[in-house]
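So that we are looking at the same thing, I have put the structure below in structure tokens.
Note that one protein chain of the assembly has been removed; the remaining protein chains are unaltered in position.
Take a look at chain A:
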Amino acid sequence: MSATDTVALPGVARQPEGGGAWRAWAPRLRAALPGAVFCLLVAGLWEVLARTKQSPLVPDLAEVWGEILRLLAGGMALEQVGITLWRISLGGIAGFAIAVLLGLFAARSRLFGAFIRPAVLLGLTVPGLVWALLCVIWFGVGLATPVVSIILGIAPPLLVTISQGLRAVDSELTEMAHVFRFSRAARIRHVLLPSIVPFLLSGVRLAFSLAWKVIVLVELFGLSDGVGYQLNSEFSSQNVAGVLAWTLIFWVVMAAIEFGLMQGMENRLTRWRRESSL
């Protein structure tokens, strides 16, 4: 190894230097602090508003907390959140798979890209509410209603995100793969998919947030369970604290998915960036 070539270190993960668990967690806590301050600020402002208004339309924090405890105590919250998450997962995975497949085909064939462009534009402009209503009418109260609604709601914006990612794939790497005669599977696995990881991750996040908006409408209009249905029930009985409690419970679940699952996946898929900068 030459003197000029030995500036980099082998890719070995750096360990925290002493101090145990606290040193390992300190950066994460520091990163979470601004978000926590924001939440506390919003809660404080809400409490001030509730005490000022003294209205059942603006319940105070204690009342909302009481509702959350009531929903959690009977296991109802867990059951209903589970039902909604199951529907989101099915529709989300199917919509994601369809968007990736169509995106790949569109990237390979300009003709196919032009062929599906009107459908993508239509999908981007039609509100989720319309898909929810139509699917309730077409499919009734079965599982097909939420799944198809979510697919129709998330596939078009996902397709746009994935197409952008595919356009950003480095043509020099594609040439390299061609020269070294990588198989099609190797090109997709080792060149194409890793190149579009940032786009796929943002696509998954986008899909989750859109799917949540669609599923609430579907459950509200056409189903007899799930978080959307429960929100409507609380709304019908003018229980604002109940509406807020369901919203907060689901928000916590989504935050757990983001910070637990999504960030874990992101860390794993982008490990090379961190290790490269050591």
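Keep in mind that, in the parts below, a contact is a pair of C-beta atoms (placed from the backbone, for glycine too) under 8 Å apart; a residue touches a chain by one contact, two chains touch by 3 or more; residues count from 1.
One rule holds for everything that comes next: contacts and distances are computed from a predicted model.
Enquirer: What is the missing chain called in its UniProt entry, if the choices are "ABC transporter ATP-binding protein", "Na+/H+ antiporter subunit B", "Ferrous iron transport protein A" or "3-isopropylmalate dehydratase small subunit"?
Expert: "ABC transporter ATP-binding protein"
Enquirer: Write down which of A:58, A:173, A:188 or A:254 is the residue touching the left-out chain.
Expert: Per the contact definition at the top, the residue touching the missing chain is A:173.
Enquirer: Decide which residue listed in A:55, A:109 or A:183 touches the omitted chain of the complex.
Expert: A:183
Enquirer: Spell out the interface residues on chain A facing the chain that's missing from view.
Expert: Within chain A, the residues touching the omitted chain are 1-2, 4-12, 172-173, 175-176, 178-183, 186, 190-191, 194, 197, 272-273, 275-278.
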